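Only one protein chain is missing; all other protein chains are in place.
On to subunit A.
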């Protein structure tokens, strides 16, 4: 049985109906509010404010439109999605229209009663993030007290209600040495799945790259640890290992290809091909308040811009991997080379590749990395920007 490659028939088949070329998943960033302040947060540096968030009815409509479009799985994320008091109302509609519902949470604001209610309403899966299994270090990373104890509790409730649990562990230089303990923690919690997710350097993580980047030796060691654990825990826990592409030779097929399988809706309702897409200049983002989701997916300028392979220039153009990795990540190409149409610098064929690797090696080699810039809302500006 194969895992679905999102939209494998996308470029070949004529445009008969939306669902024939539909996305598989939708990441719903219900809010950018979060009690944690992790310095590698994937949210943009400019966070959406609470008073600009979509309403309950608007999110419910996004769920209905998503199901109509053929989306199979909805990832309810944030920020911290449980800070929205109407999470239940959104989950209820998502489950009713047949979406497979996944809650991506830090857990610290969740209660047992709410989780029970969410399960009753049809929530299918919980992904619980942890910062480390060392409490003091977890506190330092998240700038939040007693988070780990709370997460243990949440994990227990998930299992008590016989729901599947994924432990998501973002990995970086401050916790990579603890990886064996992190894996053990997930086993003890009864997780059926673990994401050993090396930090991807965008947004806050990019700002904090010099504080977070592990050494190449650490990354190689962590890959060995995962390989060993995967074998030992076969049939007990499924592993997803996200490698840090600074030490890779080929880029990751970011989002499975731009506008190919996944879409992202921000707290304000902007629809993005990936959560970092706003860092790429020259894209116009439609809002669910103005345009139907299916229309945005099929015809939105931001989705069409880097969909497929026709936008590519060398070395992507004509590359045998063009339809495997789709040139890697547009946001990383933009961030590191200043041009989003360049190949991802993680690719060894990129003229920027050596500088990219050198940056990681230099930063990770510093004995005392710089202090974290914690993820916080920027102060409200008193006057409008010019």
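Quick note on the criterion: a contact is a pair of C-beta atoms (placed from the backbone, for glycine too) under 8 Å apart; a residue touches a chain by one contact, two chains touch by 3 or more; residues count from 1.
Simple rule for what comes next: contacts and distances are computed from a predicted model.
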_I notice the complex is incomplete. Of the names "Alternate signal-mediated exported protein, RER_14450 family", "Electron transfer flavoprotein subunit beta", "Cytochrome aa3 subunit 2" or "Pyrroloquinoline quinone biosynthesis protein D", which is the UniProt protein name for the chain that's not shown?_
"Pyrroloquinoline quinone biosynthesis protein D"
_Touching the absent chain when the full complex is considered, from A:46, A:188 or A:323_ = A:188
*For the chain that's not shown, point to the residue among A:112, A:234 or A:299 touching it.*
A:234
*Contact residue for the chain not shown (choose from A:43, A:65 or A:166)*: A:166
*At which residues does subunit A meet the chain that is not included here?*
1-4, 17, 19-20, 22, 24-25, 70, 72-73, 75, 98, 100, 102, 124-125, 127, 156, 159, 162-164, 166, 187-190, 192-193, 234-236, 238, 240
